[in-house]
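The structure under discussion appears below in the form of structure tokens.
As you look at this complex, bear in mind that one protein chain is not there, while each of the others sits in place.
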Amino acid sequence: MSTLTSPITPRSTLAVLERALTLYRRLWRASAFSSFLLPVMFLASIGLGVGGHIGTVDGVEYLSWIVPGVLVSTAFQMAIGECTYPVFGDFRWVRAYPAMSATPVQVADMVAGWLLYILIRALLAVLVFLGVTWLFGALHSPWALLTPLVCALVTLATAAPTMAFAAGIHHDGYFALLFRFVLIPSTLFAGVFFPVDQLPAAARPLAYLSPLWHGVELSRAATLGAAPPWPIAAHTAYLLAFTAAGVAWAVHAFRKRLQD
Amino acid sequence: MSEQPLIHARGLVKRFGDFTAVDGIDVQVRAGEAFGFLGPNGAGKSSTMRMIGCVSLPTAGELSILGMDPARDGTRIRARLGVCPQLDNLDPDLSVRENLTTYARYFGIPRAEARRRADELLEFVRLSDRAGSMVEPLSGGMKRRLTIARAMVNDPDIVLLDEPTTGLDPQARHLLWERLFQLKRRGTTLVLTTHYMDEAEQLCDRLVVMDAGRIVAEGSPRSLIETHCTPEVVELRFGDDRPADLAGKLEGVGERVDQLADRLLVYAADGDAAAAEVHRRGVTPSSVLVRRASLEDVFLQLTGRTLVD
Partner (left out) sequence: MVTTLIAARLSAGAIAPGRVGAVIYRNIGALRSGPAYWVVLLSGFFEPLLYLLSIGVGVGALVGTIPLDGRALPYATFVAPAMLAVSAMSGALSETTFNFFFKMKYAKTFEAVLATPVRPFEVALGELGWAMIRGSVYTLLFLLVMVGFGLTTPLWALAALPATLLVGLAFGSLGMAVSTLLRGWQDFDLMTTAQFALFLFSGTFSPVAEYPAVLRVVVQATPLYQAVELVRGLALGAPSWGLLGHAAYLAALTAAGLLFAARRLERLLLR
């Protein structure tokens, strides 16, 4: 038997994006404030405060070393944050997805529309952050202009599987597990604050699994004008593959949830 | 009325694992009619509605909507349907008007046109003065009216209403019925489910009675009552001293006697005569009510059970 859905229709995808942006219009002030303030405070406390006790890492001062990592992790955290409770809520409490499923909007449009929204949100935050770090003098190469692209890729690679997870669970308590076993460990051990080489050899592959690590290395290579540990194509291919698998999983999870 | 039916189902089946929710039903809905699925909770009405709404595929059987196949043309069919689900799924973080305009965009309606239709529909469901308000503070009846307005935003060929007045107070129900009646008069085809007899009698030109996934009767409300019931019913209620062997004492009164937990029903062509006969036999109920037969009685006759416990 054929399925109820087919690939995306640009018109429907944009309609889903439009709803998300209409909702965001009511909230943007508070979130714009915090998305500007958080990275600034972070750089001041860790970059300058702790950095004052650290000589250089990979030949640059600590602040410059963590900036590209914190930049990508901003996108990473936003992708997870915006794809957990909001997506779960749109199935469970708001029932926006069941409402959409009664219209010509298809499952792939729901996934694509929300991903576009997250992408816009993450890129806005990343651009603000990039401006601030430029003022801090932490960007050392014109390649830094490519970091938003890296962040976009990490955002998609992270957001898609998170959406699938949110569509698959029936109790929001499971998010605590996602935060504690994925979000926080990734943020802390994927090369944002200290080189992954320092991890015990057995733990390193775990860091390689995280899309965050690949993004951090690409971004650091860009802002410092150095080569990343793996070939650029390998990091990029990993992120693209992660995104593709995540999107497929999300579409499947959405379809399953809506057929219940 | 002679043209091809808008909805055609034959031998329609929906199974969830071992459970058969819809067990081979045949349905034809023609353009311009108000068609009802009547039955208790769990009869399979909502599953049927989800299949008609193309959000759930049939397990077996034929189904064609607007001449198209839901498995192949689900998106094109949904573009021409309006759906009012049993549970409101309005967007609580959007305003009343935004709920309509956002939904209109799902149908690819241009922004300016969406705004125009939103205002027109808010007028129709009497919510114009709440256009800028958020959804949360609205009453249950207002939310339901907004959901109906939303279902009409694409000017649909068929409007599907799943339990449109469940959970509303009597006043809100009557206002809603009145609006739906207006819709019907405009020529919109309505398909609704209900477990309220009065609702089915008020709104439906034709209906099927469903029980345990099957259709047990079909026709207009009037014809169903005429076919399956007597014109009148006498309701007898007793206090604590309900006499023993009532059935024996009332044997042969009217055409049939049904004993329920809280009351006794006597079916008769002439209710007053039957009531007089009850008294003559020395039975003294605490209250006697003679009324016209309703769909409730039809359902009881057909299944031996009441609709709403």
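Couple of notes before you dig in:
A and B label the chains in the order they appear, each numbered from 1.
Going forward, a contact is a pair of C-beta atoms (placed from the backbone, for glycine too) under 8 Å apart; a residue touches a chain by one contact, two chains touch by 3 or more.
Please read all numbers here as calculations on a predicted model, not as lab measurements.
In the whole complex the chain that is left out makes contact with A.
Only one of A:193, A:213, A:238 or A:254 touches the absent chain when the whole complex is considered: A:193. The omitted chain makes contact with just one of the residues A:52, A:142 or A:225: A:52. In the full complex, chain A makes contact with the omitted chain through residues 26-27, 30-31, 33-34, 37-38, 41-42, 44-46, 49-50, 52-54, 57, 62, 169, 171, 173-174, 176-177, 180-181, 184-185, 188-189, 193-194, 198-199.
In this text, only the chains that are shown with their structure count from here on.
Within the complex, the chain B residues that touch chain A are 53-57, 70-72, 74-76, 78-79, 81, 83, 85, 87, 89-94, 98, 102-103, 105-108, 154. Taken together, the chain A residues at the contact with chain B in this complex read 1-2, 4-6, 9, 11-12, 14-16, 18-19, 22-23, 26, 94-96, 98-106, 258-259.
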